[in-house]
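Here the complex is missing one protein chain, while the rest keep their positions.
The block that comes next holds chain A.
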Amino acid sequence: MKQRITFLLHSLEDIDTDNVLFSDEKVKIPSSLFSLRQDRITLTKDELPQEISELFSKLYMFRIQWSSETAKRTEVFQNFLQLGFAAHLIPSTLEYEPVFDEFGKFIAKNLDVKFTHENLISTATSATYNSLDEVKSSTFQQFLSVLTPKLDRISFVQDFDIKWEQSELVITWNSEPFDSTIERTNEIRKEVALFESKELYGDLELVGFRTVIGEEYQPPEKTLLIVKPRHSLVKDTVLGVSFQQPVGLHPDLHIDFSPNVTSPFSSCEMFIVNTMPSVLFFDQYQYNEDKLHLVSSWGENDLEAPNWKVEKFGSVQLFKVKDYTNGVDIKFHTRYIKPSTENHFKIATPEVFWACEADLFMADWDMIERNPFDNYNLGFESFFEPSTVFYHYNKNVSSLPLTIPSADADDFSTVQIVTSVSVVIGSIYLLMKLFGSLVALNRPETKDEKKIK
């Protein structure tokens, strides 16, 4: 098994023999020196426990991601994940429902996120499940221990990304700073690198040290790496995302583009990827077509079903933005929810980014795929060609609260009584009137009636 540990340093100059330790037995890096740590482990099918490798082999490909509300997204580590939990699955057999269920059980047991095949939606590239479930660092560490030999202590995991492809499992996770100690073991080849990143004409220059401990030992040596990121951040711009007030049953998500927004390159187009839980739905027949083009809406698009009749987790929309002047509004509609159930929801704000055809303006775009931190795979990036580069916007909030009005289940019997009694009284009243009329109309006319006429 291989483990790659990368520290993103505040400054290379901070490193000295007093604060870091490099030896063939261990590497120690104090938390004060770096802003983010990335771990990546690679396991072949044979290195996995047999039961697990059998389960994974029933899937052609999968990607499991999770990102916390406070996760720092960096161009170096390419961790541009959507908030919350996502599972993207591609089965290798037509009998995929039991496979998805079995896989769901495995995830529920080990990562504490529950889903079955009924909750999945199918997008352009995979069967997908999303939720805003929290995965604790300890849960994730427990999960790793099921798959791998003992790892060094990890903490403060802010996001992770698990990929299974061609019988190889790659798990990447990023942690906030903690005092890190990496110890030599025979089972794991550990490659440790410390970098400072500098921008270099759109590329990144990574300068630092690299060492390998394990069965072989490579003493620390200086390294220089130039990488071309697939995902970049649009600097100095934060988009304001909010629900227009009052929210009501038709929340209107407003994305404020008022800061100077311009396309990074002429071949770029702006997109929005939106992931919604089932309590909200998007009406693909009614939206602002002057501003947005709906590329597709996957998942639960039923315009009428209440939430208790919906199995899928929700839906995903991919929009191309036609016109962002004065902001963009996306109208959603709420489903009715069960009386007396949780009616406060957290809604992830959409991903807003420019997608650009790299081969049109980058001579050396193939460098993107050679970036050791590139992670192109399933998920929203797979809706685009592999030669696409992305420029992401930061948002003022990663999620928005939403309250959906619902009734109180305790009122059920009162409602039933009031309704049925009303119907019965109304019916009896009409029956009396009608029988009265039937009698009056079938009776020979009396003198009084004749007089009225």
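Going forward, contacts are C-beta pairs under 8 Å (C-beta built on N, C-alpha and C of every residue); 3 or more make two chains touch, one makes a residue touch a chain; residues count from 1.
The criterion applied here is as follows: contacts and distances are computed from a predicted model.
The listed options are "EOG090X0DZY", "GPI mannosyltransferase 1", "Vacuolar protein-sorting-associated protein 25" or "DNA-directed RNA polymerases I and III subunit RPAC2", and the UniProt record of the chain not shown names that protein "GPI mannosyltransferase 1". Residue A:Val247 is the one among A:Val247, A:Leu292, A:Val321 or A:Val389 that touches the chain not shown. The chain omitted from view is touched by exactly one of A:Phe106, A:Phe265 or A:Tyr336, namely A:Tyr336. Summary of contacts with the chain left out: across A:Ala124, A:Leu200 or A:Ala409, the touching residue is A:Ala409. The chain omitted from view is touched by exactly one of A:His10, A:Lys136 or A:Lys433, namely A:Lys433. Residues of chain A that touch the chain left out of view are 246-250, 285-286, 301-304, 306, 308-309, 336-339, 403-409, 411-412, 414-416, 418-420, 422-423, 426-427, 429-431, 433-438, 440-442, 452-453.
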